[in-house]
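Of the protein chains in this complex, all but one are displayed in their positions.
Chains: A and B, in written order; residue numbering restarts at 1 for each.
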Amino acid sequence: MAQATNRVDVPVSVDQSKCIDGCTLCVDVCPLDSLAIDPETNKAYMHVDECWYCGPCAARCPVDAVTVNIPYLLR
Amino acid sequence: MQIPPLSERREMTCDVLVIGGGTAGTMAALTAAQHDVQVLLLEKANVRHSGALAMGMDGVNNAVIPGKASPEDYVADITTANDGIVNQRTVYQTATRGFAMVQRLERYGVKFEKDEHNEYAVRKVHRSGSYVLPMPEGKDVKKVLYRQLRARNVRARVTIENRVMPVRVLTVDGRAVGAVGFDTRTGEFVTISAGAVILAAGAAGRLGLPASGYLYGTYENPTNAGDGYAMAYHAGAELSGIECFQVNPLIKDYNGPACAYVANPFGGYQVNAEGNRFVDCDYWSGQMMAEVKAELDSARGPIYLKLSHLPDATITEIEGILHTTERPTRGTFHAGRGHDYRERDIEMHISEIGLCSGHSASGVWIDEHAATTVPGLYAAGDMALVPHNYMIGAFVFGEIAGEHASVFARTASRPALPEDQISAAHELIYRPLSNPDGPPQAQVEFKLRRFVNDYMQPPKTERYLSLGLESFERMRGDIARMGATTPHELMRCAEVTFIRDCAEMAARASLARTESRWGLYHQRADLPASDDERWFCHLNLRKDATGAMEMLTRPVAPYIVDVPGFTRPDGIPNEPVGTELAGAWA
Partner (left out) sequence: MSPDAVAARILGLLDLADEDPTHEELEPYLADPAPEVRRNALGVLSDHTEDWTAASPVFAAALTDEDPAVRAAATRLVRELSEVLVPGEEFDAALRRATTHADATVRLEAIDALWRHRLTTVDELTGLSGDPDAAVRCEVVLGFVSLDALDALARAADDPDPSVRLAVARGLGAVGDPRGTATLTCLAADPEFLVRAAALTAMARTGCGDEAVHVAVAALTDDAWEVRQGAANALSSAAPDERGAAALVTALGDENLDVRKAAVKTLGAWLPSRPAVRSSLESALSDVDADVRAYARMSLTN
């Protein structure tokens, strides 16, 4: 069945030019399991808008590629 | 994904099963390992960054340090803050074992603030009680604990399973014998057979909907959806004080702690719009929240955390603490709006409701040994009823649960796991896969939690509570139709069932206690007076033999510590502390 696809502004962004192909640290540590590896690029991205803006993803990234913003509704 | 057949499952066994790898759960696992049993630690996130301490904690609220405070002061203060309805034996454990816990954590590498003379820098934040001890490197608490869990001697005893989420505790003849759940990444069905089970799954922090409308913009870590409350209930355990909600004054919209206690020693404080401090209550309690709410609702609102009067250097120092620990994105939040503490005070509001014994007094009923009313089932941390137990209490009761569960597990039989309960849990977990076109979790959860706000947010009345209960019953239908297609979505769907269970418990307990008590926490607008004659007692609830929610009362146990300025309305005299409890402080 066809589904509506509403675009959402997600709080976590990953600098694709810095993100290391093969590293999964941010995906591993996210308490809400909201990050995933894009199978096409092998880089991390936010796959669901479920975020406590807590920050381990950014703090643990070995190359400072992850930025945590405040979810739009709170911003 | 496809629904796996009931028989296709990963079967695990252990002596002590710990559910939740946060504050209490980690300490329970470490302690059980010291008692020479095999431990399985299940964490639906990753133990390294999970639970209330996911990103650390900037201080402890309830450290009783020799020379700074006495256990008797602490127990008396907590008794007063809870209108006398506490089992002092549980609170006494936190008071007397807290200091040894601080020292244990220091040996692991946790840094508590000390002055130039190596004395603990305990702060007096409220007018009564000197129990606040900052942790200047508190962002690393979980790192320290994780390092301990991975140490060679512990690793041999403790197996960690991240991203595995139990949904039910299994029981045989009324005793806890294991749990059932699934892997939230692969969807694999998992059963665990255990000698004893420790629930340490955190607060019911995703109950009310934040004013922002963002499902995960909660005060508590939103992974703490009341899983432990629901699992304890369905296992037949008693829960208590569920009507004593958690409500906190927070930074508006950001919905995180304002940390007045961080700003306090630097000269910051909370004021109304006229610039005056307004809280008359001397300690953190529902009475204090009632005063905050009254101020917000008055012509003197809104309220602020005031820092703008402080010198630039002091504000820089405060920012250094507030923007790095516990909720480091609060700096991002203020910067995003172009707000600077130097020019503008921080607007505060009052949070949505939650259930949490760490901050108020609603949780699974336990005794001073962390035992629930179900044999073999222990509980600790935010979900276990030890009033205002905070982080130190979570560690202390994690330790106690680890000790006692290990002893229980050593002689416990290992009956075959109950297939009927496993089958029911299988249905609970995978049902959304049969309705791929059913309403998605986010919409169902939003609606459910909006009803929580509409009908449960205090002040409460019988009419609103009854409408709430009706809504929560109706939501059973929505939940049954809820759809999902991935293991991740199954996790969120299972959480919605926990949230609904907690909402129903909150409504029924609030209806049953026909009086007002604990300030805003259980303020009944239709019954504004306290009724000590009938209600100087605990209100407990449990699942009865027919599966219905049953209410019962338990008397307040005899005190073991005098409470200056408070006379027990039932006149029951104190008991001696006894050698077991008294020993810890010596």
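By definition in this document, a residue touches a chain if its C-beta (ideal position, glycine included) is under 8 Å from a C-beta of that chain, and two chains touch if they have at least 3 such contacts.
Just so it is clear, the model here is predicted, and its values are computed rather than measured.
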Residue among B:Glu11, B:Asp36, B:Glu106 or B:Glu427 that touches the chain left out of view: B:Glu106
Residue of B:Gly213, B:Pro311, B:Pro528 or B:Gly583 in touch with the missing chain, whole complex considered: B:Pro311
Missing-chain contact among B:Arg10, B:Arg123, B:Arg147 or B:His323 belongs to B:Arg147
Among the options B:Asp280, B:Asp420 or B:Glu533, which residue touches the chain absent from this view? B:Asp280
Residues belonging to subunit A that touch the chain removed from view: 20-23, 25, 62-63
Interface residues of subunit B toward the undisplayed chain are 106-111, 115-118, 127, 136-137, 140, 143, 146-147, 150-152, 155, 267, 269, 274-280, 282, 311, 313
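Note that only the chains that are shown with their structure count from here on.
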Residue numbers on subunit A that touch subunit B, as the complex places them: 1, 28-33, 48, 50-56, 59-60, 68-71, 73-75
Under the touch definition given earlier, write down the residues of subunit B that touch subunit A in their complex. 45-46, 48-50, 54-55, 139, 163, 184-185, 212-218, 221-223, 253-255, 327-329, 332-333, 336-337, 437, 488, 491-492
